[in-house]
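For this depiction, one protein chain was excluded, whereas all remaining protein chains were kept in their positions.
As written, the chain order gives the labels A and B, with residue 1 at the start of each chain.
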Amino acid sequence: MDTSLQTESLLHTGTTFFPEGVGPFASSMDSLFYFIFWGSVIIFVPLILVSIYFLIAYRRKRENQLATKQMTHSTFLELAWTVPPTILVLIVFVWGFKGFLHMSVAPLNSQEIHVSGKKWFWEFSYPNGNKGIGELVVPVDTPVTLLMTSEDVIHSFFVPNFRIKRDVLPNRYTKLWFEADKVGNYQVFCTEYCGDGHSAMLAVVRVLSAEDYEDWLAEANSGDDLPLDKLGEKLYTSKACATCHSTDGTSRVGPTWKSLFGSKKAFVGGGTATVDENYIHESIVNPGAKVVAGFDNVMPTYAGSLNDREISALIAYIKTLQ
Amino acid sequence: MSQVALNYLNATKGLKSWFCTLDHKRIGIMYLICIAVAFGLGGFFALALRLELISPKEILFTAKQYNQLFTLHGAVMVFLFIVPSIPASLGNFLLPLQLGAKDVAFPRLNLTSWYVYVFGALFCVYSMVAGAVDTGWTFYTPYSIDSATSVISMTLGAFILGFSSILTGVNFIVTIHKMRAPGLTWFRLPLMVWALYATSIIQVLATPVLAITLLLLVLERTMGIGIFNPALGGDPVLFQHFFWFYSHPAVYIMILPAMGIMSELVTTFCRKDIFGYKMIAFSSLAIAIISFLVWGHHLFVSGQSDYAAMIFSLLTYLVAIPSAVKVFNWVATMYRGSIQIKAPFLYFLGFMFLFCIGGFTGVMLGALSLDVHLHDTYFVVAHFHYVMMGGTVMAFIGGLHYWWPKMFGRMYNETLALIAWAFVMLGFNMVFFTQFILGSKGMPRRYYSYLDQFQPLHAFSTVGSWVLAVGFILMAFYLIDSLLNGKKAPSNPWGAMTLEWQTQSPPITENFLETPVVTHGPYDFGMEKQS
Partner (left out) sequence: MSMLVNKPHHVAHHFASEAQEFESARLGMWVFLVQELLFFGALFVAYGIFRWWHPQMFIEAHHYLSWKMGAFNTVVLIASSFTMVMAIRSAQVNERKPLISYLLLTLLFAGVFLGVKYIEYMEKIHHGLLPGHFFSAQGVSEYLHLFFGIYFTMTGLHGLHILVGMGLLVWLLVRAIRGEFHSEFYTPLEMVGLYWHFVDLVWIFLFPLLYLIG
């Protein structure tokens, strides 16, 4: 998987069933899980033991052996195994509902970040106008509200460490909030099936300390000092090009970038062209215009997501991949 | 060999006598064959999926092929296998026998249902060869509107299969109301019949909503009417509501008949009257009714209103209670019985074990806050496999072993059955228990690739799928072998009380030499002592 940042391990942190919990929802949710878990064990194990006892004690030893007692009902027993489970599940219900309400009402002072899901990457727009792909940067101990929408099909935004998830719908906004209380890099998954790149539609939440966050804000537009082809190489992973385009010649969802520049391509619906600067620019801004034969028209437009310098940087980078 | 008695299998000969038959037993056998083929096909897709998932890298399939595989696995298993499995095969065979009737109320309609099923299956097969659909079996819009694969043929296939299901449901309801033998009052019905009755009600009430939904999806793709398409002002979440209005009750179409089989198995192999007959019968009906009101628990993270979510969660817990009551009743039935551990009873025990785990994890998923974390992860995948496969498939296989001597007049090899059961139980838990942990740790479902840290658990799960496959292959072997070499079965090998055991094995074409008159309950083992 091409993620530039190493995230905290989900499997090797936390408890047996849960990854390490970060933020306000984890503790209540994990306790509820283990409440149900141990409640189930307390019911399940005796049930199995009793069944095994019955199997041994009442095993048929002679072919014509009959049951020693016929019993068709017992009001006491039936009440005993109907009423307590009902009370238990009602407790679980109230507990779950409270937690759910907590998750659905964001604090008023939260910082708002727009999230856009596209096949197959996440784009984040910050209040100061900055945009980022595949990486959500937030300060620690600050409530953050994500205002999310999709450009194409339904996606779903899931951060296991935060215990949050919400569908991301086209033509509609959905909300999600969290407050990270620990610095670190946390894994984001798309959890609503969205096509070929679904399992590659990942992102990272970078939770920074207050000072680091200030630094990040200050250098957010850095990259100006990088040479174009180096910037392009950086953008290749940070803007999620790598999800669909390889640089080693293997074919993914889109054509590989290796030896792309200067090659001759045939297009869906006829026509051919040599790949030059103009073609690459067009393919980034208006990907559906000329789709290389053998591939589907699935790439979203990057118009507005990349500035001119960044597009030039990508072109420069592709030129180096001969 | 002695002369084989005249029975429904040898009464008439030739392919035509099968394809034009009106005999519910033959139609049941024809369904059984189709369903077994569908199960094999779906299982094959499952093995391919698990093989690809042994590593996060590409092994055999591309991402697109993987997506097509899990879609076909789901669609085949749901629409072609598990929905019709028990009602259409065992149900068709048994219902008139257990009612003491000569046939179902509408034999021609019954045969029509089978042809409709085959016709729908052909559409599904066409979809597989003509660019295999990749939307997931749920066909969520707008992805299914845009997908370049053969969505329409699979959708039409499911649409047509739905009508087969509806017609079977209509047929069963009328049969149970009107075709009962003299003296067979409602509370003398075997619990299998009650279960089939509740199932049929859901089939009739829920399936048409799926039908219209799928039809609208077809219109969406062909004409773009826009109801589900956000680009045209429609609402993709409406599709989810419509879809789950069918597909949640459909879960009970799958599990209720399985519960019916459980009641038959536990009474026969314990020689006991069932504990809490009325509770079990009415809980089937209660489940059937409440099941229509819980569909929203599939949409807790879709953005529906918090109050809707609250009500759906509460109702979800209410529907869990009758299922729990049934489990307790079955255990109570074992008390002071005369318990004989044969293959069908092994599957009864397997069901109890796996279904309980499925149920408890269901309680976790029904909790609103927990569902936010667990939704669309492997935890859900594991949960519904514990319920559907650990529940329905275990019961189906248990029932198949139980009624096998009645259906074919042959006994199978009991030792091999025990070995196969052990493989199935071990393999199943290896595959799916692992997935509970994967899921709650954060592994999303329908992922072609995954984080490297998950690989050991995925690999373990894949190895489990091979153990499971060995169990099923062994089962297929000894069951087919029994048809050729099996010992001849007596008319009542298990000493059961219900009516189907009071005619010869296999039964004659019109089931009973003379219409039976019923004078006692279905599990009245206490009578034997007195007489």
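Convention: contacts are C-beta pairs under 8 Å (C-beta built on N, C-alpha and C of every residue); 3 or more make two chains touch, one makes a residue touch a chain.
In this text the structure is predicted, and so the values were computed from the model without any measurement.
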item	value
Omitted chain's touching partners, listed by label	B
Among B:Asp103, B:Asp134 or B:Glu500, the residue in touch with the chain that has been omitted	B:Asp103
Of B:Gly28, B:Pro56, B:Pro190 or B:Gly234, the residue in touch with the unshown chain	B:Gly234
Hidden-chain contact residue, picked from the options B:Val209, B:Val251, B:Val301 or B:Ala382	B:Val209
Full-complex contact with the absent chain, from B:Phe81, B:Phe242, B:Phe353 or B:Trp494	B:Phe242
Touch list for chain B against the chain that is not drawn	101-107, 109, 166, 169-171, 173-174, 177-179, 204-209, 211-213, 216, 219-220, 223-227, 232-235, 238, 242, 245, 510, 515
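Note that in this section only the chains that are shown with their structure count from here on.
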item	value
Averaged-CA centre spacing for the pair chain B and chain A, given as whole angstrom	32
Of chain B, residues touching chain A in the complex	56, 63-64, 67, 134-136, 140, 142-143, 146-148, 230-231, 236-237, 270-279, 300-303, 306, 309-310, 313-314, 317, 320-321, 324-325, 327-328, 331-332, 334-341, 349, 352-353, 356-357, 360, 363-364, 366-373, 375-377, 436-437, 440-442, 444-454, 457, 525-526, 528-529
Touching residues on chain A, where the partner in the complex is chain B	1, 9-12, 14, 16-19, 25, 28-29, 32-33, 36-37, 40, 43-44, 47-48, 50-51, 54-55, 58-60, 65-74, 77-78, 81-82, 85-86, 89-90, 92-93, 95-104, 152-154, 156, 158, 160-161, 163-167, 169-172, 174, 187, 189-200, 253, 296
